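Pasting a structure here, questions to come.
One protein chain is absent from this view; the other protein chains keep their places.
So, chain A:
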Amino acid sequence: MILKPTIHDIKIVGYYLGKIILGLACTMIIPILIGLGAGEINPALDFLIGLEIGLIFGLILTKICYTERDLNWMQGMIVVSLSWLAAMLLGAIPMYLSGHWGSYLDTCFDSMSGFATTGLTLVQNLDHISLAHNLWRHLIMFIGGQGIVIIALSFFVKGASGAFKMYVGEARDEKIMPNVMHTSRFIWLVSIVYLILGTLILGIVGALGGMKPSNAFFHGACVFMAAFDTGGFAPQSQNILYYHSFVFEIVTIAIMILGALNFKLHYHIWMGNRKEIFKNIETITLFITVIITFSITATGLTQAGIYPKAVMLFRKGFYQLISGHTGTGFQTIYARQFVNEWSHLALVGVILAMGLGGAVCSTTGAIKMLRIGIIFKALVEDIKRIILPERAIVVQKFHHIKEIFLEDKQVRGALLITLAYLVLYGLGSCVGMFYGYPFLESLFESTSAAANVGLSCGITAPSMPAVLKMTYIFQMWAGRLEFMSVFTLIGFFVAAIKGK
């Protein structure tokens, strides 16, 4: 029997949702200050309007739904899934007011793309956008990459044991420290330390590359946020191609890889346990899958004969591949070059890389390395069972911070999420093909959206059908939250209608 949600369920969800909206609204103070500092009055007003709307809704929800009760699992999951939708709607307001997007749907697309750290964009005339709006595009990636709920956990939710349920609902099932609030603060600490360092390095590289220092550091901060959070937006319409700099590309590759590593691994490296990076199942799997997918891509590109020199193959082939594998979506080629110049085999290599993703508890999307590693270990275990005598006891272990015995429960979980991702990749491809796009292009764009990558072969454009835009929004949302909270929300609505 399905139980109908009670008024208490709705109140508790409303209360925590209100708190998260308040937190998100407060982040708009940053672009307001930037706008005022740069003398951009109208953009500052856009964010003031967004801030006011967020505060009004947040205040109403927290007061009407005030409760001292703690969240249960279902409520935690629903708060998370609704928070991401609320973030999309709220974050889109100042962007829509700027006039750089064709419709509110387009703005919602970019807002979800930013928060989910995807990087697909429908912005128009990006090269003339204000600093405040440009910063906001990257800031939402920084917020979304660490996790919208993490902000609330870090600053607004105090002492609630239900915090862990929201933390898990945001696709982070690993605690770095015993306390989930300390874990959130550690994630912020890591991110802010890297932000300062990354901005400095990229700023210096930009300035040496001929940019004005003020511009170079602004671009450095924006590109860092997009790279570390494996987002993929860039301040100019040409993305990373704008800089025409090999050194800039090398630095962004390093930042993208840092962003694709597990925050728990960062913690252990910070604590001096550097050997962990060579033993961890995720880093080993990442290394192997990068080699395999790059081999496929490089073979395809060699067949096409477009990049005859090694440096060209690295800057174009390897860069797009690592950008796809880490789920970033930075491009140093034009979207249509994927279709016009690259061979099908090269595209398949990039699609595979995008579908696999980075580490769990990182800012990447997609299936992720731990699951791929577990599935591979399970396969090896099964093969051993067939080969070895029946009496032999086969035990499989893997190293992830500590030695862990492989259990059926872990394999089942990994396979289920992998299957869900494959279905999601397929869903977007079918919708793309329904609108007449070729199979490989549809699969490329769909995988990019669902795996929160952001590489585009040209389908994503303001002129694409509205249904396809909504499909990609759904894919980005479900892919970022890794399904569970989305399924819980659907279940919640079903229970509200059919429950007793």
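Throughout what follows, contacts are C-beta pairs under 8 Å (C-beta built on N, C-alpha and C of every residue); 3 or more make two chains touch, one makes a residue touch a chain; residues count from 1.
Heads up, the rule we're going with is that contacts and distances are computed from a predicted model.
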| item | value |
| --- | --- |
| Undisplayed chain, where the name is taken from the UniProt record, one of "DNA-binding protein", "STAS-like domain-containing protein", "PBP superfamily domain protein" or "L-lactate dehydrogenase complex protein LldG" | "DNA-binding protein" |
| Sole residue of A:312, A:467 or A:496 that reaches the chain not shown, by the stated touch rule | A:312 |
| Omitted-chain contact residue, chosen from A:73, A:246 or A:376 | A:246 |
| Residue among A:10, A:45, A:204 or A:440 that touches the chain left out of view | A:45 |
| On chain A, residues whose C-beta touches the chain left out of the figure | 39-43, 45-46, 48-49, 52-53, 55-56, 59-60, 63-64, 66, 97, 127-131, 209-212, 215, 236-238, 241-244, 246, 306-309, 311-316, 332-334, 336-337, 340-341 |
